[in-house]
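I'd like to ask some things about the structure below.
Excluded from the complex is one protein chain; the other protein chains are retained at their positions.
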Amino acid sequence: MSELDEFKATYFEECSELLGDLEEEFAAIEEGDRDTERLNAVFRAIHSIKGGAGAFGFNQLVEFAHSFETLLDFVRDGRVELTDDVVTLCIRSIDLVADFVGAARDGEELASDFGEEELARFKLLSGEDEEEPMEEFDIDFTPVMVNVGDDDGELPAVPTSDINDETLAGEDENDSFEQAPLAEGHRYWKVDFTPHYELYERANDPLLLFRELGTLGEVEVKAHLVKTPKLKEFDPFGIYCKWEIVLRNEDVSKEDIAEVFEFVEGDCELSISQVMAEADIDSDLVGFEEDMAPEAQTLETQPDQQQELQQELQQDLQHKAEEEAADESMLSLADLAAEIEPAPAPPVREENLVEENKPEQEKAKKAAAKAPAVQSIRVDLDKVDRVVNMVGELVITQSMLNQQMDDKIKAQYQELVRGVEVLAQTTRGLQDAVMAIRAQPVKSVFSRMPRLVRELAKKTDKKIRLEMVGEYTEIDKTIIEQLSDPLTHMIRNSADHGVETPEKRLAAGKSETGTIQLSAEQAGGNIIIAVEDDGAGINRERVLNLARERGVVGPDQQLSDEQIDELVFAPGFSTADGVSDISGRGVGMDVVISNIKKIGGSVHVRSKPGKGTRMILRLPLTLAVLDVMLVEAGDGPYVIPLSSIVETMQCDRADFGFAPSGRRVLQIRGEYVQVIDLVTRFEMTTKVPDNKRFVVLCEGEGSTKVALIVDEIIGQQQVVIKSLEENFERIDGIAGGTILGNGEVALIVDVAGLKQTPEQQSAA
Amino acid sequence: MRVLTVDDSPTILSMLDHALKEAGFEVVQAEDGQKGLDAMKEGEFDVVITDINMPVMDGIEFIKNVRASKANQSLPILILTTESSQEKRDQGRAAGGTGWIVKPFDPAKLISVIHRVVY
Partner (left out) sequence: MEAFDSRDESGQEHDLESGNSMQLIAFMIGEQVYGVEITTVREIRAWSGATPLPNTHDYVRGVINLRGTIVPIFDLRARFGDGLTDTTKNHVVVVMSVGEKWVGMLVDAVSDILTISKKDVHKVPEGDSMDSELLNGIVTHDSKMVGLIDLDAIVVGAKIEK
């Protein structure tokens, strides 16, 4: 990935977060919450989106976001009233911003009139004329013309001397200003610069300005002491100087020079003028002399007393050195004075200082406690995954160690046992901590749904309200990424087939507006995500008829209500009478469901006629580590996810029978359960006699059970899931592999994949 | 040279980070003014670059807070701005901002602006 691409990736990630925030803020605003902080937050979000878009040259997005931002700015300061209409416009505009962002991400160009209507409304609301210009860098520089020299004009003209002028910058250390060979007719720039006190208050520094001027051409800088105070009156930030700068580069424009002084505009007196070398040189010098500090006068009056002059210089330098020293000491003295003011005659100053500082620190601490500043860093997911993987391996090594400890060892090495116990605890803690790093609130997916519901409501002419519960429930990032498609499908399904039209709802004695509730909660090692609507419920008769029509269900096959409901997820099945342009496109529900199953999740549906439908997505908290039962079948070790195991029993205690089809079934608590012998299913052989083998009763989806027969149950442990597809290919009935404590590979049984589909069942 | 960058946009932070590190600066990032102040308690900086529009504590407040401490009186603070109006820039300067950087910034320009305010 190139740097630019990386920045872009960061930007798009930021955008999706910001868009989510915008959704949320406007949902609250729509509910009537007009908190200024909300308005500030939406303004900032749009502003940030615009800022990044500008950096990458996403011009369409910049333009739209800019107008949107302007409107929000007006709304924020009350110039535009936040009516329901404006809120609706804003919400709609968020969707458009999302589209612009999406187009930018995919490198697509949207139609030039995309969002035109909204854009026009922004402009109308904000007032076309008042719209702030897009140009960012408008240097509108008006130099303050100061006739340098006039203020101190009472000084008589004197010849320039090296002594009282300090050459502060420029390559030329000698003050050769007047000797500079200037060709006749040459022009140079003359800059007169007198800083104000404020210039230092904003931490600007003349020296740096001179240095930058030096990058434009040859410069000569002269400082003129205006007034030098006595040491005790000396203010380290005081202004005792002004400068004259000559820049010898004709090719430089006035704007170039002005730009150097850009930051100190208003904090200084500045004049930039171009002068002819030949014509100006004398008068210019006169000008300089007029500026001379009082010291110059002394020089003038005693021009031939070289010795005194030397002394004068000496003193001057000394004075300067003192000033410089004062500069530093004054600063710290001032600090100290401020800090220790109330302390009368402190015996030990430093101690006292510390004492006095304490309340400050406490205050700071309190402030910190008030606003918990959560520090965060962005880390590449790959890096986190490496840690997750290693922790996974650690967990497994630890459980392997545990298994190796037989009773004899336990009795003999108690310290070792304790050590292993501590290791186990620490490892667990480490694992939780690492998982927490990968965990993210489901909000990032949930926040995309309000827009979907709005669009669906519009397209289906229904009134739908979306309620979200538990959006801060955290779940592994990888799983979150897999959630978007299924949630979209489920919500589409609810909006399309669940919620009725307003007329039908009214006729049924319901409120006009239908509700879809999207909720997330953690239940044990799982996350339960539910989409529930208060619609008409699944029309079982129609579903069953369609299923028979399409051959999903055999003509004579009888299904329970639950089984009919589950048909909604069956491959090649859609309940839509006519293919609506919402549910009918893209990946089918069955594909989505099979993706969910791949990551160890399951989907159920429950429906009450006339009352509504509830679709439940059950997902593992994490994908990285799996609690499993280790078993043996044929000649290999297998592991079965613990989450799908109901119970285990020895075969000689199990009640087997035969179904009318001749298939073996397990009868348990009045239920007949399909039996799958792992050994025969996987075409292996075993020497273990039937009655010594084990039944592992598992629950597939839709609470249908399946009884797996294995040779031996070894025990429970945690494993790290390894992909089989990385170096091979996917095998039916195998969800992947894992590496056991002894380095051997065990295969993970895919319980749902082993089970035969109703189709296969009916064919049998 | 240590630079503190304060911006709520990860994009801008990462672009600043890259440009500044390329130029040999040491960079510390903060996501809002409050975190900026926290960072300043932890270490010293040669220059601060801050956004204006930020949650929790905005750039203006941040600059005022920084300048309130005597030790930071001559610390150069550059304001990140996309504002075309003088308004924000002036507010930032009134609070004690040394100069400004206009977003989107060109890395070379960024560095030259920094050199205009830091030795």
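For clarity, chains are labelled A and B in written order, and residue numbers in each chain start from 1.
Note that a residue touches a chain if its C-beta (ideal position, glycine included) is under 8 Å from a C-beta of that chain, and two chains touch if they have at least 3 such contacts.
Keep in mind that this is a model prediction, so the values were computed, not measured.
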item: Touched by the hidden chain, restricted to displayed chains; value: A
item: Contact partner of the left-out chain, one of A:76, A:105, A:451 or A:722; value: A:722
item: Residue in contact with the excluded chain [from A:206, A:514, A:620 or A:637]; value: A:637
item: Touching residues (missing chain, whole complex) on chain A; value: 389, 393, 634-637, 681-684, 722-724, 726-729, 731-734, 737, 739, 743-747
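Note that in this section only the chains that are shown with their structure count from here on.
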item: CA centroid of chain A to CA centroid of chain B, Å; value: 20
item: Chain B partner contacts - residues on chain A that touch it in the complex; value: 3, 6-7, 10-11, 13-14, 40-41, 43-44, 47-48, 50-52, 54-56, 132-138, 140, 200-205, 207-209, 211-212, 237, 260, 262-263, 266, 331, 334-335, 338, 364, 368, 371, 373, 375-376, 378
item: Chain B to chain A touching residues, read off their complex; value: 8-12, 14-15, 18, 31, 34-35, 38, 41, 53-56, 67, 70-71, 73-77, 81-86, 93, 96-100, 102-105, 112, 115-119
